[in-house]
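Just one protein chain is left out here, and the rest sit where they should.
Then we have chain A:
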Amino acid sequence: MSATAPISPTVAEAPARALVEIRRVRKSFGAHEVLRDVSLAVPEGTVTVLLGPSGSGKSTLLRCINHLETIDGGRIIVDGELIGYRQAGHNIHEMTPKQIARQRRAIGMVFQRFNLFPHLTALENITEAPIGIGGVPRARARARANELLDRVGLAAFAGHYPAQLSGGQQQRVAIARALAMDPKLMLFDEPTSALDPELVGDVLDVMRELARDGMTMIVVTHEIGFARGVADQVVFMDGGVVVEAGRPEDVLDHPQRQRTRNFLESVR
């Protein structure tokens, strides 16, 4: 294990190594091709925002990165490790659920509909995985969970059940729950789409802070303001392909492709 130096919050320095490499990934649901030869690299410590109309394949791509969806071809590599598959000869073969579960511990995910465990309190939601599968002692897991709740501004809500929290609070607990496994990578699947407009800000603030702390993040969102302010890379997808990718000021302000321009006009 090499001790990685603390990641500087400024990104404009020497190109960091790619933490996530997506190479020629293909995926179909029946006859419908959702991803066609998608390739993408996400440098360590950077934020990538995936934009695109619904059905463009951006959520599916995100779900492939932690193998919630299988792929039909290509490779997804996170931190040098092939995700969900093992290379054998020319082809790659799917791993067992146990092996995949081990890989997923390093990849946090936040869902559009929060998916908190309704039978557990906010604190228990956060400690369940570290205690149950991470082998962290109970007392230490609880202390860390309280720390994380404090970080997302919910220190006073440790004993609340999800049903007693607002959508924005639930989503922040969900972020804390994912962070409790100390992931190297965080995936956000439309984290603010199910929220009332006045609650979106709190969730985005937590994500901004996370980005400032150097977390590598891939975010599917329609929040153009967030993409402009936080993203290091914006990727526009449509019809299962990457149409355009680059720095936010380039893709958002000077899009090269007509499809990108049309989309940006429609969300503006």
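Note that in this section a contact is a pair of C-beta atoms (placed from the backbone, for glycine too) under 8 Å apart; a residue touches a chain by one contact, two chains touch by 3 or more; residues count from 1.
Here is the rule we use: contacts and distances are computed from a predicted model.
The chain that is not shown, which UniProt protein name from "Amino acid ABC transporter permease", "Oligopeptide transport ATP-binding protein OppF", "Formate dehydrogenase subunit delta" or "Glycolate oxidase" does it carry?
"Amino acid ABC transporter permease"
Check each of A:40, A:71, A:107 or A:220 against the chain that is not shown and name the one that touches it.
From the options A:40, A:71, A:107 or A:220, the contact with the absent chain belongs to A:107.
Touching the missing chain, which residues of chain A?
Output for chain A: 66, 68, 97-98, 101-105, 107-109, 111, 113, 115-121, 128-129, 132-134, 161-164, 174, 177-178, 181, 187.
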